[in-house]
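Let me give you the structure first, and then I'll get to my questions.
We show some of the complex, not the whole, and keep each chain where it was.
Which chain is which? They are A and B, in the order written, and residues in each are numbered from 1.
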Amino acid sequence: MVSKPGFLDRTLAHLRSAWRDLGQSSACPTNLRLHEDLPETDHLCLLEQMNACLEARGGEVAARAGAARLGNAYMGLNDTGKRQFLLLLAANFDVSTETIDAILSRYQQADPSQRHKIRQQLREALEPPRCRLLTQFNALPQGVKFLVDMRADMHRLGSPETPLLSDLKHDLKELLTAWFDVGFLKLQQITWDSPASLLEKLIEYEAVHEIRNWEDLKHRLTLDRKLFAFFHPNMADEPLIFIQVALVKGLATDIQTVLDETQTPLDSEQADTAIFYSISNAQRGLQGISFGNFLIKRVVSKLKREHPNLKQFSTLSPIPGFQRWLASTIKSNSFGLISRDEWGVISDLAPSDKEAPLVYLLAQKGWHLNHSYCHILQPLLERLCTHYLLREKRRGHQALDPVAHFHLSNGARIEQLNWLADRSEKGLKRSAGLMVNYLYDLDQIESNSEGYSAEGSISTADSVTTIIARH
Amino acid sequence: MVSKPGFLDRTLAHLRSAWRDLGQSSACPTNLRLHEDLPETDHLCLLEQMNACLEARGGEVAARAGAARLGNAYMGLNDTGKRQFLLLLAANFDVSTETIDAILSRYQQADPSQRHKIRQQLREALEPPRCRLLTQFNALPQGVKFLVDMRADMHRLGSPETPLLSDLKHDLKELLTAWFDVGFLKLQQITWDSPASLLEKLIEYEAVHEIRNWEDLKHRLTLDRKLFAFFHPNMADEPLIFIQVALVKGLATDIQTVLDETQTPLDSEQADTAIFYSISNAQRGLQGISFGNFLIKRVVSKLKREHPNLKQFSTLSPIPGFQRWLASTIKSNSFGLISRDEWGVISDLAPSDKEAPLVYLLAQKGWHLNHSYCHILQPLLERLCTHYLLREKRRGHQALDPVAHFHLSNGARIEQLNWLADRSEKGLKRSAGLMVNYLYDLDQIESNSEGYSAEGSISTADSVTTIIARH
């Protein structure tokens, strides 16, 4: 039985009486037609429907049908209406603090031997009734997708300052975390034989290196290129997360080459290395429910089995926080990473009124095409970047760079730093053109991961470690 | 982050030290070979593995792999070992009362505006850590089936008096309730074209009218007989619950005829009635997680769509509690349901030393073949049975008979009582050979269900209501 907050009944009584004062019956139309911005005159009707679903007096089957109608009504609302709908749901179907206080007072007085049972009651009372309503939306034909999208709505409409929506979002996260347990996900290779309607979504969802058109997409799906995704059985035509792989010879050091459709494809028997060059989350509504670590490792296992000649598994990754860190930190030579001479050279290249000459230089369009700039900047930036990756932390042990943190948590090793590896506008702007290979060595993943999570120790190839010392 | 009970660390420390005293290293073999009855010498190893899964220090992927090893080890145990395994899991990964008490004391002192956040912490602290371990078992190839079977083990091994196991069973029920949300279930018709390995399970799981052999099974799957089941996408070769339907002309009044393979099948265009003559839960581990109501209604909708000539949807159901109730209640004519004359006749038929002559008579083998007995018993038993169905209650409003309660909750109507409708041994023993038709009228289901759940009012056909008055 659901413990319903007493204030809901009071709210409903209040609204009904206000409604009667207006001389109108409160009866909701059975098709539940709401105005798309959900004005106050629609609230009573909506709350009564929500309440009916919760009480399920006509049976759970009827309650689910009602929830499906509510869900359809929600989908017909505009953003104002959706926000209102979510706020009503969050506010009116919260936990009952009265009930909780009552249970707590019994708990205090209870004999220790009886407390066990009361804890159970307490736990139930702490689960907001709206959770049940959220579950009931699964009655919609695409119920799971509906809830995932609803959570994306909460994210979009709740920011920045709506605690009620953030509570609701938390409730929904709990539900989705259970439903999207990684044990339910299917790893599937997406190929050029996959449905066009699915491939179209890859173009939309790709977050790292934009897919420019269908030819670009085909290039990423055929011959020496592969793409793998996780799917949920109840959301079969929506990838949850996907990863793109290039089979190459030796570590790939340059994203331009990987993406170049005109390169002659490598015979798959000659490849010895799998490069993970892009990983994208496809569902904003699953934010905070993480599958990336599972995806990479299951893809590594699959590739190993199907291509026994592959000896190395590595990413070619951006360093998205590097330039931001540079801009916020390297204003003067405050910590010995830049020699006096270097600082001098750089300062000379920037106008004298610039406080941050390095940042200034890197903001110049086309700097990377200027050989003399590069000559100066390469050793300096490689050193700074190595420092950034290995030593800059947040929340205690975590690497400051989010991509680094992700792969290090997974147990990868920082294998190689690549100069001018991403010369796209975005790559220059965020990573100063640098990219890094995170290597997945299955034999070391577990201990690396343990070391990183326990003490923040970062597994690093010697060639990278020594960069810092070079000056 | 998981809040782990402090006592687990203490237990582990204690066991490790005891182990060292024995001069042995505590290292668990990586393949986790346990003795099949799980003697005490295996406990440390097992607890350490469980603890490692929970801590997931080498990453969640490694933790899941560990959980899979634990699950495999569990499957290798005998019942003694399984019980021990479950008890260790329940006892050592329970909630931490210390943590809870600490949170509660903060809650009492907190400002009302801060309590919201503390309630959230309290809710998390009230979730036992073992729940996470249960979830991790989903890493097994057939993880969902594993957990369902594990819950069946808890049921079998926990009874009657093990509160720890019953807590664990409750935790697992919560998890399975989320995973087996009815929105995930697929309704499938099972036919003679279904895999033999699946059909074999129907023979095993059928709980109402035994399937005697493959010919009997084929008869229930072809022509004017149909069988529908709910499946979960992650347990694709296991029915969860299934229902058997006979397409007939008019209400079926006799289960013998329905099951008779030698009857000429009805041309499906002539049928006007669908009779649900058996519904069986197939997974003991899902006990208490109910799908029957959804199944019936989805089958009704499906049949309506595919066979527009069907006008009536009804069960032909046993009355399993009738004889038990008779035996416990009808010792003398205490409530006016039996006339003095009737009582006299019945008493004369039984030896004079029998306290309960009616029960005595019904225990005589072959009584139903004796016409003079039937002549006396039919009006009497029909009256008693109607009384039993309509008036005998438990827990307030609920019908005493469990099958009646199920169908009445679903909104069905008691349509007809059928004399000698089940002359099998089981049918005579439990229902005195009587069966009842519960009618599903889609237009009335919701209001019936509401009336029954609110006030226990039972929708009944006139022809049944009047039986009580007949004497």
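What to note about this one:
Keep in mind that, in the parts below, a residue touches a chain if its C-beta (ideal position, glycine included) is under 8 Å from a C-beta of that chain, and two chains touch if they have at least 3 such contacts.
Keep in mind the model is a prediction, meaning the values are calculated, not measured.
The complex in this file is a homo-oligomer whose displayed part has 2 chains and whose full count of copies is 4.
Note that only the chains that are shown with their structure count from here on.
Subunit A and subunit B have CA centres that are 39 Å apart.
Those residues of subunit B that touch subunit A in the complex are listed here as 57-62, 64, 95, 97, 100, 104, 107, 115-116, 119-120, 122-123, 126-127, 135, 138-140, 143-144, 163, 167, 170, 175, 178-179, 181-184, 233-234, 293-294, 297, 409-411, 445-447, 449-450, 453-454.
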